[in-house]
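Sharing a structure with you now.
Right, chain A next:
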Amino acid sequence: MTNETLTILTWLIPAGPLLAFFLIMLFTNRSRTLSWMIAWAGVFAALILGWIVALNTAAVGAHHLEEHPTVVASAFPWIPVGDFLKGTWINIGVAVDPLAAVMLIMVTFTVTMIFIYSVGYHNWSAPLGKILGVPNHLQEEPLLSRFFAFMSLFAGGMLLLVLADDLLLLFIGWEIMGFTSYSLIGFWYAREYHLGPDDIPHIPPYKASIKAFMTTRVADVVMLLGIVFFYFQFGTLNFNQAFTPENLSDVLDIIGPTAFGLMTLMLFAGTVGKSAQFPLHVWLPDAMEGPTPVSAVIHAAAMVSAGVYFLLRIFPLVAVASGPSGTDAVSFTIAGIGAFTALMAATIAIAQNDVKGVLAYSTISQLGFMVAAIGVGSYVAGAFHLITHGFFKALLFLASGSVIHGMEHGAHDVHDHHTDPQDMRNMGGLRKKLPITFWTFLIGGLALSGLPFITAGFWSKDEIFAEAWYLWDNDGFILALVVFVVLAIAAFLTAYYTARQISMTFLGKPRTPLAEHAHESNAFMTIPLILLAFFAVVAGWAGIPENFPVIGSMVNNHYVHHFVGSTIYKLMEELYALHLVKHPIENLPFNWEPLIASLVVALGGLFLGWWIYGRKPLETDQPDPVQRPLGPLYTFFNNKWYIDELYQRVFINPTTYLSEKVVYEAIDKKTIDGILHAIAKGFYGFGYYVKRFEEVVISGGVDWLKDGFLNISKEFRQLQTGRVQEYALISALIAVALIAVVLLINYGWLGQLFN
Partner candidate 1 sequence: MIPLSWYLLLGAALFSIGIYGVFSRRNAVAILMAVELMLNAVNINLVAFWRYLTPEKSAGMAWAVFVLTVAAAEAAVGLALIISIYRSRDSVIAEDMDLMKN
Partner candidate 2 sequence: MNPFKYASQIPELPTISPLLRDIIVVVVISTFLLLIAIVLIWLMRKVIARMQKRVGPNRVGGRYGLLQPIADVMKLLSKEQIVPAGADRLAYELAPVLIVVASLLVWAVMPFGPGLIGVDLNIGLFYIMAISSISVVTFLLAGWGSNNKYALLGAFRAVAQLVSYEVPFILATLIPILLARSMSTVAIVESQTVPFLFVVPLAAVIFFISSLAETGTTPFDLLEAESEIVAGFHIEYSGMKFAMFYLAEFLGALFMSALFATVFLGGWNIPLINLMLSLFGVQSIDLSAMGIAGSILGLIVFLIKTFFIYFIFLWIRATWPRVRVDQILSLNWKILVPISLVLILVVAVLDKMIPEGTNDLVRAGILLASNVLIAFVALEIMRRNGRQRRELIVDSGLVESGKQEVVEAAPLH
């Protein structure tokens, strides 16, 4: 395929969903069927085009890509800035390189699956009675058109972000996703909860959406500042133009390592917000209030990946900032935040009971994995884990949605609308009831916990471990060791809570009538599960290192490493030559330690989880087995480290207090209003005398005048007979008279008229 065709196709990838959004919003929002069909058309177009472009990119071949990573690059001037007559424009453009290609494969596929799933999911929505503002059970979602419109807009924004070749367009896609995530999390805006004492505490959707929006805003403001800083320093927003060895070294020399690191960290703040890293991760669990497809698309396929993707995009910046001539603070911050988030989220996840809550925290922790990996400088591992995680986490979310769905069916059948269908304690024994869901969930869970040698998660995690270990082992990078250990613990917990979740949900026998009467979802929902399960397994095999014992020799090509690595291979080589980065993209030697570590954590975690929860399943209303041994720690985890409460006290309460008491009471009411009242009184006094004057003099005079006119008009009114003909006659006579006068003046006297 010629490059021009490829360029056109690349431009067309985001066009499909965006067009679908406008079509649905403007025209077809009355017809539900038409709406979801249009949305499908959009994403299917994006899927086909995206895969065509991606596979064409892959077909170029790693060696050629290492020389020229950017396969498609097309841009046109958009905003004139500064002295634009000289042609300093901000361009809008798309670029496809291996990283974008793999993202395209993952994003388009998962998003399409989610769209298919959504139709099945929304045709039978939330239970009757319990929740306001949502359709009754076995009724169709009334706002389906709106849902698909926003989903399409979301997909379009994500694809825009993936394909963007400069920071501005990327930021636009970023913000589009921010807005749509807000409107989708709060999709059931009318929901209100009347929580029982033992219910899982959650806030209603509209609050959750506001929370997510505000939290990410905090990050985005910093990120925008970072972008401005970036533009100020580099003079361009385009990645390929900015990230050249000359530019990087120049900027580093000019502004010094500290400012450089600061710029990097400001940009990284965006990732912290979008990918829900530690300080700003609080929005993500509450975002589970949205419909499950939304959770899947936000927390697995698109939005949270966007943060990591952005971090990968600016990886050269990170590498240089934490390079030999940079400051270690950068890498310490990034990797530290990542590792801490991974551990914290994992610990929280082991004490959650909401089936989607567990997945939410596991998402946070997996994102922590990626961020930590990138922090210590392992580019490929981060990207690889990003892709595989996208697949199996989407699978897990959709499967959990299917579970909730089955539970709601049960709730409908037994007319019990007070038991929470999302609470794992109310489930159990669903393996018989939802076979397809069970098997797909099992595959996804195993992939998440990294079951060795088969699942995708194992290979990507193993990659991260290998990189971290190599960094420690090779150049004694202490941070790498820390990250390695922390991530190992996190991985262990991951496997543990995955096993716990599967056991509590599917194994044993039903603990509530809901679970008794649950049954399998429709084909709309199960088929995407199966397809995703396939990828959740296979996606990892592309990343098997060739120097891995036995299997490696079978595959004999570390494909992902070469392919993704080739994105910045050349650049890193040159930077390495300039001693700006610690080490280029290189093939790792095989080490036993990380392999053993990942084997141990995965299998050990799974076994422990099964030992506690699967071997003798929970009975009804039996408290969590680990509650007593862990003691206060459990409540600490269960309450999510009290971070929400902390924020409540530290940020929100002071702010409200300030605004309430100080600004409103003291400043506004007392000071300003006081002054205004004083002025008002003055004017009252003045106005009184003005009023008197007006009454006596003006209105008196006006009355007199009015009476005069009245009397005159009494006389003149007789003229108005209301007869058209009279008016016409009079006006005509006047006109004739005028003409006559004019003629007489022109021609002199009548006497000389006729000569």
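Candidate entries met the following condition: all candidates are chains of the complex that A comes from, given by their letters.
Throughout what follows, a residue touches a chain if its C-beta (ideal position, glycine included) is under 8 Å from a C-beta of that chain, and two chains touch if they have at least 3 such contacts; residues count from 1.
Model, not experiment: these values are computed from the prediction.
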Numbered candidate touching chain A, per complex, among 1 or 2: 1
Chain A residues within the candidate 1 interface of the complex: 717-718, 720-725, 728-729, 732
